[in-house]
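Of the protein chains in this complex, one is absent; all others appear in place.
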Amino acid sequence: MLTRYGTLLFAAGFAFLLFVLFTSQPLGAPPMLAGQALLDEAATTVGAANIVTAVVLAYRGIDTLGELSILFAAATAVGLVLGSAHRTLGAGAPREPGGFILRAGVDFLFPLLLLVGFYIIVHGHLTPGGGFQGGVVLAAAFVLPVLARPTETLSHKAMARVEGLAGGVFILTGLGALAFDRAFLAPLLGPGQLGALLSAGTLPVLYLAVGLKVGAELASLLLRLSEDEADA
Amino acid sequence: MAWADLVIVIMVVLVLVAACAALFLKNLLGAAVATALVSLGVSVFFVMLRAPDVALTEAAIGAGLGGLLLALAARRLGLWRIEAQEESEHAGGPAC
Amino acid sequence: MSEFALLTLLIGALGLVALGIGGLVLSRNLFRVVLALALAEAGANLLLVLVGFRQSAWGAIAPIIESGRDAASLTPSMVDPIPQALVLTAIVIGVGVQALALSLAIRAYGAYGTLDMNALRARMETDIDSAAGTQPARCQHAPAGGRPLPPISAGARRADTPGTPA
Amino acid sequence: MNALDILLALSALMPPAALLFGRWRGYAWLAGMVLTGQIILLAGCDLPLAAGMNLEIFGRSVGWRLDAFGRFFALITLGVALASTVYMGGEWGERHAAGGHSPRWLHGALAGNVLAMLLLLSSQDLIAFFIGWELTSWAGFLLMAQGGEKALRAALRYVPYAMSGAMAVLGGLALTLAWTGTLDLAALTGIMPTLDNTKLALLLALFGMGFSIKMGLLPFHLWQAPAYAEAAGAGTAFLGAISARMGLFALALLLVKLMTLTRVADLAFIEGLFTARDLLAWVAALTIVLPTFTALKQNDARYLLAWHGIGQGGYMLLGIVIGDATGSAGGLLHVFNYATYQAALVLAVFAVMHRTGTADLNSLGGLVTRMPLTFLVMLLGIIGLAGLPPMNGFVSKWLVYRSLMLDGRPLLFLMTVIGTLGTILSVYKLIHNTFLGQLRAEHEQIREAPWSMTLPMLALVILAFVTGAAPGLALSWVAEAQAALGLPVLAYTLGGIESPRGNLDMLWIVGVLFAGFGIGALLFYGAGGRSKRVHQLDNYAGGHFLSADVRYHYSDHFYAGLMHRIGPFYRSSFTRLESAVAAATDLAASLMQVWYRQTVPALTLLVAAVLGLSWMIWK
Partner (left out) sequence: MSHSLLALVVALPLLAAFLPPLLPGAIRRLLGPLALLLVAALGVYLWRITLIEPVSLALGDFRPPLGVVFYVDSVAALFVLAVALVTLLLWPWRGDTSENLDRKQSLTLVLAAACGGLAVSGDLFNVYVFYELAAVAGYGLAAGGGTAAARVATFRYLILGSLGSLLALLGITLIYFRAGTLNLAHLADLAPQTLHDPFGLAAFFLILLGLGVKAELFLVNTWAPEIYATAEARVSALLAGLVSKLALLVLARLLVLVFPLPEARGALLILGMLGMLTGEFAAFRARDIKRMLAWSSIGQLGAAFIAFSIPGSLGLAAGLAIALHHLLVKPALFLLAERWGGGLARLAGAARRSPFGAALFALFALSLIGVPPLPGFWAKYLLLSGLAAQPDNLYLLAGLVVLVTTVVEAVYLFRVIGMLHGRDAAHSEKPQNMALDMTLPASTLAGSGAFAALLLAVALAAPWLTAPLARMALQMNDSAAYVARVLPATATSEATK
């Protein structure tokens, strides 16, 4: 009891302290020292209409690389923890196949999700959305059929290949800049026409890599969690 | 008070209620759903804060994928079985 | 967005953080701990975006240059794109960690048959001790390998000596 | 390369050489020759001498420079090491190796000790000093740990003491650097006395504690006796004879050279009545008395000697704290004298152990006919230890007594006399229970110790006798050391000292003594010299015939009456103190572990975050 109320008290106190700190200067008027300068030049130097994309892939591309690696590490770690060698469906309670409607719906959804996913990814530098969101849609496209039909499986190996390829492409594109005597992750090919699909240099390539990698990793995460345990 | 403000207040209250539900609901699967709802609510806030990218991501990854992960995990933890819910809060899970 | 609305959002975000942390501390069920963590992270993310929100005289504009509009006229009233990029990163990180936590919980449950943190911790300690072949921790025996000093022998009690060899 | 470089280089080569070739029989002779060469080199060189090797570390130079004070200790170190090495090289070493011990590591440890001590004795600055200090400690540990399970346990008991001492010294070093800006001993000589009293007192406490632990001063003495006694034989001799004296070297350096005794006397607990110097003198006096009477109780010859080693350290410190020419000369000379006879005694005890397999005084006796040479060594050794003429122990103790009297400290003098009394009693117990009385049936076939063992022992007692008869030989080095340390220099002659307030001429004393023996012998043999030699087991007591298996000679509970009287004063107060510290550490450790067994660490984190944030915001 004491712990319970004490904890609540301290949690409330923590929130209160943060409230004090965050109200010490007005909200809605951030200093934006870096932000404003970035807004001013992003369109011309990077050429992405979606400035958040410019930040994610160009200005802070290394963060995104780190983030992809985190997802990769998490997927690898989940694989290490849950293992993948045993995929014996009969071991646990037999999973009933989903109902007909579900299966039909999934069959219908698959191409649609695929299309939507890639659309979101390639338009990432123009409109909201991009590699991450598209990647999730792609993951969903591949995972839903498996969930609906337990007999169907996705090859972890294939996903690992896609994942590795996408990660490699991201880094190699970044390293490609070194060949032009530019810094790591510098966007190549020039900014292009603002708002055009083929603009913002190599950003769409990067986002495609991000999308594939995120998709593959999330799909493998989901599959591993959905697989029944073979051993206790 | 403007309408927009009122909407925000209501939303915030709803989100906090959902958060409480996530913490106090006996049914852990329901709690997982509540968590996904919180994510959805937060993504609405992101839209209001002019962050459509973040909103999409939060909705897709935080709510959608996160919810799916939680649901799948809940199934493997045996939390979908109704009879298990009673003791799970006290003993921390079904007895083995 | 009015200042009141921003403050409300701030309270909402902080409320999520506080609920999340409080829930994290108080929950004994591993699954709920993961939920609590997700809540707190959502709150923190909201806070970060809130911090980058800018309310200029012409309202607030999302950092996307719509086709056909002049970039220079838009940027002074755009919200800060950097926190948004950061939050994108943070959300993905959060999901990765969440998946890992869930898989660990699944394994722990599989091995010990419980999701209760106290019980799991106790089982873990027992396992560690038995793997190392040592006394359980609560036991007040001397540490293995002996005390740093030899115990006072009967002989030493009588005289200021460590005892004579037998 | 000058003499010091060669000296150090040779010593540095010996530990690896020992580890490589220690198993080879001739190694001991090789090492003995190297040590002899080193002694000759050291005795013959002109001082002070700076080593060529000079390191620059963190902007401070670390170097080595030997003066006459260091040389005095270095010569003793090398000499004792020589005796121990030769002793180890013979039959004793073979037996030791046959017992599953490694001769390589024993030789290596001994050589390491020599190197460490030479580095310590020739240090030019506090860093070099600390390096030497720590090396000495751990090389000593290595030597202590090599006598089997018991020795290992005793050595482990030494670890907290050694480490506490080392850390106290290191703390003192850091504070010295912060307060004076230098670590060079020569520079500190001028600066340290100018520090204010608080700082000086703190430094004295830190350094003093560190050095006292090594020396085995009260109340830090408990580790020493078991650690030294249980070590492998030759190791015990080396450790007992010189190892602990490194603490004395350091204390003398600190008190006399760095701080100066007058400044130490300024640090008053009670103004004008009781100063830090008085405290040191009283600690030294108590160190003489208490361990000596503890030695009296020992039934193991090794422990008996080891406890004496602690007590004898008190004389040395007392002499130095008095600080006049006679007293300090007595203290320093006692280092040399003590080393000679203590090494001889320990080696003799181990010779007995070698033959009989035990050092338990209750199960020995009557060995005089079986091991006459060893008996002779022990006899001369205990005369020295008891501080009686004609051995050299008398000279150094006499000098200390005299300076105590002249300095007007009758109470301290009384303490030393009591200590000497205890010494005499206990060494009599030693020789009586070992060599006199009834020979045990199982020791009937015992032979004299081999030459490899008797030779070093004899050499040592002869040295003790010669420097007893002609103390001037050793006093020349002592006077040099006094000069190097900045003490008043003793005016000495070959036979002793010459001063307006009374001379000492050992040549005369020894002459008279031997003349007296001669006259007594003449009278005895002139009167017919009637004596009858009976078999040792041919026992008659009070007209009753006793069979051979009945003991008429009891050595258990030696001095039972005395012990009954003083027993109440010998409660295990120091042992209890030690156990209390250990228990407190254990308790603290248990409490600390509680912290790491939290069920919900997140709660702690939350509380800490709230408290920390509040502190940061509203501070």
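List of remarks:
Letters are used for the chains, namely A, B, C and D, taken in the order the chains are written, and counting of residues starts over at 1 for each.
The rule is simple: a contact is a pair of C-beta atoms (placed from the backbone, for glycine too) under 8 Å apart; a residue touches a chain by one contact, two chains touch by 3 or more.
Please read these numbers as outputs of a predicted model, since none were measured by experiment.
Among the chains on display, the ones the left-out chain touches in the entire complex are A, C, D. One of D:41, D:159, D:462 or D:491 touches the chain omitted from the figure, and that residue is D:159.
Among D:175, D:191, D:205 or D:286, only D:175 touches the chain that is left out of the view.
Those residues of chain D that touch the chain absent from the view are 55-59, 62, 127, 130-131, 134-135, 138, 145, 149, 152-153, 155-156, 159-160, 163-164, 167-168, 170-171, 173-175, 177-179, 585-586, 588-593, 595-596, 598, 601-602, 604-605, 608-609, 612-613, 616-619. One chain is missing from the display, and on chain A it is touched by residues 17-18, 21-22, 24-25, 30-35, 37-38, 41, 45, 58-63, 65-67, 69-70, 72-74, 76-77, 79-81, 83-85, 157, 160-161, 163-165, 167-168, 171-172, 174-175, 177-178, 181-187. Contact between chain C and the unshown chain involves residues 17, 20-21, 24, 30, 33, 37, 40-41, 44, 47-48, 51-52, 82-83, 86, 89-90, 93, 96-97, 100-101, 104-105, 107-108, 110-112, 117, 120-121, 123-124, 127-129, 131-135, 143-146, 148.
Definition applied: only the chains that are shown with their structure count from here on.
Compared on C-beta pairs in contact, B-C and C-D come out with B-C as the pair having more. Chain centres here are Cα means. That of chain C falls 58 Å from that of chain D.
Each chain gets a centre from the mean of its Cα atoms; for chain A and chain B, those two points are 20 Å apart. Looking at chain A, residues 3, 7, 10-11, 14, 50, 52, 128, 132, 218, 221, 225, 229 sit in touch with two or more other chains.
Contacts with at least two other chains are made by residues 51-54, 57, 61, 65, 69, 73, 76 of chain B. Residues 1-2, 4-5, 8-9, 11-12, 15-16, 19-20, 22-23, 28, 31-32, 35, 38-39, 42, 45-46, 48-54, 57-58, 61-62, 65-66, 69-70, 73-74, 76-79, 88-89, 91-96 of chain B are the ones that touch chain C when the two sit in their complex. Chain A contributes residues 3-4, 7-8, 10-12, 14-15, 18-19, 22-23, 26-30, 32, 34-36, 38-40, 42-44, 49-52, 54-56, 59-60, 63-64, 66-67, 70-71, 73-75, 77-78, 81-82, 126-128, 132, 194-195, 214, 218, 221, 224-225, 229, 231-232 to its touches with chain C in the complex. Put simply, chain A touches chain D in their complex at residues 3, 7, 10-11, 13-14, 17, 20-21.
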